[in-house]
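Here the complex is missing one protein chain, while the rest keep their positions.
Chain naming follows the written order as A, B and C, and within any one chain the residues start at number 1.
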Amino acid sequence: MPPVVLQMACIAGLLGLAVLAIILSRSKAATAVVYGATLALSAIALTGAIRWLLGDTTKPGDLVLPIGLPWLGAHFRLDALAGFFLVVVNLGGAAASLYGLGYGRHDHAPYRVLPFFPAFLAGMNLVVLADDAFSYLLCWEFMSLASWALVMAHHREAGNARAGYVYLVMASFGTLALLLAFGLLAGPAGDYGFAAIRATQHTPYTATLVLILMLLGAGSKAGLVPLHVWLPLAHPAAPSHVSALMSGVMTKVAIYGFIRVIFDLLGQPGWPASAVVLFLGGITAAMGILYAMMERDLKRLLAYSTIENVGIIFTSLGLAMAFQANGQKLAAALAFTAALFHVLNHSFFKSLLFFGAGAVLTATGERDMDRLGGLIHRMPLTSFVVLVGCVAISALPPFNGFVSEWLIFQAVLQSPELPQWALKIMVPAIGALLALAAALAAACFVKAYGVAFLGRPRSVAAETAGEVDRFSLAAMFILAALCLLAGILPGLVIDALSPVAMQILGSRMPIQVNEPWLSIVPIAESRSSYNGLLVMVFITISASLAVYFIHRFASHALRRGPAWGCGFSDPTPAAQYSGGSFAQPIRRVFGTLAFHARDHVEMPAPGDIRPARLRIELHDLIWEGMYEPIAAAVGLSSEKLNRLQFLTIRRYLSLVFATLVTLLLVLAIWS
Amino acid sequence: MLLVLLLAPLLTGFVRKVKARLLRRQGASIFQPYRDLLRLLRKEVVLAENASWLFRVTPYVTFAAIWVAAALVPTFATGLLFNWTADLIAIVALLGSARFFLALAGMDVGTSFGGIGSSREVMIAALAEPAMLLIVFCMALVAGSTQLSTVANFMASSYVGLRVSLGMAVIALIMVALAENARIPVDNPATHLELTMVHEAMVLEYSGRHLAMIEFGAFLKLLLYVSLIACVFLPWKIAVFGTGALSYAVGAAAYIVKLAAAGFFLALFETATAKMRVFRVPQFLGAALMLGLLGTLLLFVSRSF
Amino acid sequence: MSAHSFDAVAAVLLIPIGSAALLAALPGYRLTARLNVVASLATFLAALSVFVIDRPPPGPYMLIDDLNIVFIVLNTFVGFTTSIFSASYIAHELETGRLTPVYLRFYHAMYQTMMFGMNLAFVSNNIGLMWVAVELATLTTVLMVGIYRTHAALEAAWKYFILGSVGIAFALFGTILVYMAARPVVGEGQDGMIWTLLIEHAARFDPALLNVAFIFLFLGYGTKVGLAPLHAWLPDAHAEGPTPISAVLSGLLLNVALYALLRFKILMAANPAAIAPGPLMVTMGLVSLVFAAFMLYRRRDIKRLFAYSSIEHMGIIVFAFGMGGPLANFAGLLHMVMHSLTKSAIFYAVGHISQIKGTQRINRIRGLTVTHPALGWGFVVGVVAIAGLPPLGIFMSEFLVVSSTFARQPLLAIVLVFGLLLAFGALTLRLTSVAFGEPRGSKASADASYVPMFAHLALVLGAGIYLPPPLVTWFQHVARLLG
Partner (left out) sequence: MQMHSLAFDVSHTLAGGLVLISFMMLYQDRLYSLLNVFALHAVVLSLSVAWQAFVQDAPHLYITAIIALVFKAIVIPVALHRIVKQLGIHRDIEAAVGIGPTMLAGMALVALSMVLMLRVTADADPLAREDLAFALSVVLLGLLVMVTRRNAVSQVVGFMSLENGLVLAATGAKGMPLVVEISVAFSILIAFIVIGIFLFRIRERFDSVDVSALDDFRGERR
């Protein structure tokens, strides 16, 4: 059976499963059945996609179904790009299903999740495969719809309804933007097939407009600042394994859409476009992680860090566009591969971290970091894998996050070759921004891990927490292992990605497997190289050496005592450093600019026994400066127009009369 | 690798000695750090009740990471056997992971001092890294590589000449180095006055062999930065790979001299300046960042002519 | 065979009027309700039979062509499903005593009369006859809107009646003018009103006269389509009448007026010297769309909410037809069909909801999906469909309208998209509050037949994913007919 058919079969299976889930959603077995089935299906799809990607991808597999737009039919196409993103999607899907096997049992209203989970997976797969504008948009919006239903799964909790609403509106905003983009690409004749669009030569005007629309459409789904507002609301609202999918996978589908249209369909938009993308990417990365730093809700923090990573990916895509526009094939391939690599990595560790957050949620029922703490004692396994995730996402060697960021920096270092001065000067600045983002990410995850898992428990729930079920653990451990593998064997991944770069850019990075010791060499060894494996080995060796010598020669005496703390041992766990206080230095540095942050200390008068309080005031400037005014404007104008509902019949008649007279006048003057 | 192990405490000791002398004190012998380490190794470990396994693993991880990083910096000869394993960015990142774990350890016991230390440490790091990257960028622009041996070779080769931007870069690098190594004016390694300490507050809970590991790590880090500056910006007499034993000897000698000089200047600087408030650090590092950026831009200009 | 087919046409007309007389005579609501359903079904079947047998040649009064078959079949089908719904709805109304058996008899008779009027309007080949039919349909609905005889209902009916009759007057005046224009060319008497003849000779009509005529017709029938600012009657009529009537109003009567509008648009298009109807329709369409979109935000009454959404969609449809061209016309037709099905389905749901909760105030209805899963999720699907989300039918038509417009008139498309987004925001806002959250209001289980609702939704869903080729070719033909 040809690969594309296999994929479609899996998707059909998922859709069928969704229907089945509606039928037996009330029964006990439903959870196990549905997640088991999704696990199996996405595993099959995953293997299929991987085999396709490693095989010969030069001849894409096409499939046309007699549905969708009648005179066009629904086109589906499996090429290298689609293949890669199928891997991402189905890997996430499989992991989430495995996790769901355990996590889903704690869900109090499974019938609100089960039908939509497979539908969501199917939607994402379909988007990646779709090969004509109509089916693309259909699947895209179907995906949004399914995920919206999942966000609304816990609709009774405060704020979730609002989250779902904002999400749905932003999603449809994005869809409409895409719709316009495709309308432009398809032209008045309306040939919506991607093949036809690819064939036509687009004017610069079209290209610019399409780029803007794509940034609005795909950007709003991926969470580009300032279109990101829905993301930190919606992702945490969903059940954790769904949050993992939305953050780890759905944003990637959006990025796929961007790549597909800008790189594949549109051709080359020219270097100014790349400058725009670079700028947006950099801003998004920095802002995202700053937001995350300020956050005290675990899942919201993760959502914000997703925004940061999306920013990084877009930056790297922007670099690829810049190089491609100047015909620097090799550098373009480097940047593009870096972007894809980061897509893969982020899907790994972000899913892992959301699973972790979900585990914490099930164990303690808490998402607020400042009510957690000391979990490393109660849930050792979970905290171990989450630690791995944190190290990986903080871009620290020898894990995968570092490799992709390292590649991106290598790409940044190529920028002096660019002829345009604007880019010459811009790219290093953006690079610095990325470095800042990376460092802040490290800070942010030190905070998250340190506050939630280390220290002493800050609430009863945190004290009485217990380890989670084995399905969840299995899912998390698999992802953690993947993080390490991708970190120490990056060469293999890069080679696996090369067909995609070949297809999109017509160039690829040099083959990496032949390098000695499996190290990776983007351009030339004299320029730069990195070997995750050896770094790993060295660290283990030297660490074990150290340990050996220490335990050989040093004393083994060990005494447990109260914490020293300069002699001042804190009376209560509440006196520990909390998330807010940990973020304080950085808030002092960036906060005033980015959030108009203010700390108010309320000192009680002498003799007053009230405790002194520190109130932190943060403003989401984007929300307050952009969205609230829009909402206000709509509200105001609807209020004004609403008067028309309360007129007397006579006034209505006068309206009719006025219309008539105007039309007649127009006629009298015009003709 | 062993060489750096041996040299690191010596450097620190030397710095301390010079400082003492500058303050008209006798000062401990320059071998004192070795003694300290041995003493710490012999002492028992006092562990807070709720210290987790992470707390106990961290010292080794940190030490290992720094050690590897230090070993990857060419000291007196380029073309180390393994230095294609990681370029400068990777080395910085290795230091980063060391810091990451230390900061976590600081949070682990759950005292407020650990918190202070970690939070300030990560703040400083967050500011130091962009500056570092720009310096790297500047260097890479000159040498066309981030591979340290290559850079060193290139710099050693005569025709580099003196460049404004390189000057800026080296100043910036020194500033970063000061911040990273918790030296005055960013931090004071000697103090135990709670409100001013950053690095020390973070490792407050450590004792015995663990503390030894961490101290040792700190020594290594200092050495690392010094030799980094040495090999990149003053690579005179550095032995190019494959030349004869003599040049190696010369290189070694030169290296020692460089270390001494650097140590002396460091000490001088530390005694001359006072520690600044924590929230003046951003300006300090911001200056470094600006210098790096300026250097890069100037480089463009100078290249274009 | 034309004899048979004429029978079909006659059946479409005679069954309703006959059963109307019968229903007026018969007592007892069970029987009448059943009879109502049966009659509607029979009409529907008769309408379907037009497919299988060949069409009659256009006579002086009757005409069957591709265009009106679409409308007739849709009309009879929705009429049929609505009659089923109304059976269960009316039963409940009797129990609560809002309606007395006497009024019920009247109600069913009127229902069939209205069906008759609408079908007549569709099949008539004579613009005078068409006018009469449209007015008949309108006036019957006026009576049914006022049937509850509450303060609000009477007022709504009165408003509807006054504005409606002004519309009537305009339409008639326009018709007369068309005749005047036609007379010198086609000749006096009967022929001057036969549409098929008019369209043949339209090219030689006097353009000035035709222009004035079209403006009057546009306003006259536009009043019934509910284009802003002629819409004032529509929300109240929907809100205060019995819900089946709201469904029929939104689903059918608007289409009838639209159909008349299209006929005259074709006529205008056939005359090169006359003004192009396109810009007029586009403008009014956009105005209605944006206006209704804004109005949606302040609605507190759930039926009025969807009444405004009907205005919005009529705006889209008129816009599409105004744009013209095969794609846009196709989209317009599709959108019209989809809107009728979806909107009536929504009104079925709303009817049951308001009966269960005993109120139409939106803020008194919460968490439907919790208390009444079937009803709630049906409602959700309906609103999602009407908001234009895939994989439901309206998405396809909106996709075609927007994309085809943007390629030709970017600015118009921007306005269109703006309106769509506004309306979307308002509808989903209400949706989330009604369907989700902590349940509020009575949790009594509904003794309702969900068959019509889910039937419609299934059709819409199917159409969104797969349109059968014959239907498509047929629509495309009609689209070409519309120019």
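By our rule, a contact is a pair of C-beta atoms (placed from the backbone, for glycine too) under 8 Å apart; a residue touches a chain by one contact, two chains touch by 3 or more.
For clarity, every value in this text was computed on a predicted model and none was experimentally measured.
Counted over the whole complex, the shown chains touched by the missing one are A, C.
Across the entire complex, the residue among C:Ser165, C:Thr196 or C:Gln409 in touch with the chain not shown is C:Ser165.
Touching the chain that is not shown, out of C:Ala33, C:Ile69 or C:Val142: C:Val142 (per the contact rule at the top). Per the touch definition above, the residue from C:Asn68, C:Thr113, C:Asn126 or C:Thr243 contacting the chain not shown is C:Asn126. Listed residues C:Arg98, C:Arg183 or C:Arg408: the one in touch with the omitted chain is C:Arg183. Mapped onto subunit A, the interface with the missing chain covers residues 645-650, 653-654, 657, 660-661, 664-665, 667-668, 671. Residues of subunit C in contact with the chain left out of this view: 126, 128-129, 131-132, 135, 139, 142-143, 146, 149, 151-152, 154-158, 161-162, 165-166, 168-169, 172-173, 175-177, 179-181, 183-184, 188-190, 192-193, 206, 208-209, 212, 235-236, 239, 299-301, 304.
FYI, only the chains that are shown with their structure count from here on.
Highest C-beta contact pair count among chain pairs: A-B. Chain centres here are Cα means. That of subunit A falls 44 Å from that of subunit C.
With each centre defined as the average position of its C-alpha atoms, the distance from subunit B to subunit C rounds to 78 Å. Annotation for subunit A: no residues touch 2 or more other chains. The residues of subunit B lying in touch with subunit A in their complex are 1, 41-50, 52-54, 60-61, 63-65, 67-68, 71, 82, 84-87, 89-90, 93-94, 96-97, 99-100, 103-104, 106-116, 118-120, 122-123, 125-134, 137, 140-141, 144-147, 150, 192, 194, 204-205, 207-209, 212-213, 278-279, 282, 289, 292-293, 296-297, 300, 303. Residues 158-159, 162-163, 166, 170, 207-208, 211-212, 215-216, 218-219, 223, 229-230, 232-233, 235, 275, 280, 291, 294-298, 327, 367, 369, 384, 387-391, 395-396, 399-400, 402-408, 413-414, 417, 420-422, 424-425, 428-429, 432-433, 436-438, 464-467, 469, 472, 476 of subunit C are the ones touching subunit A in the complex.
Within the complex, the subunit A residues that touch subunit C are 66-71, 133-134, 137-138, 141-142, 145, 152, 155-156, 161, 164-165, 168-169, 172-173, 176, 179-180, 182-184, 186-188, 190, 192, 634-635, 637-639, 641-642, 644-645, 647, 649, 652-653, 655-656, 658-660, 663-664, 667, 670-671.
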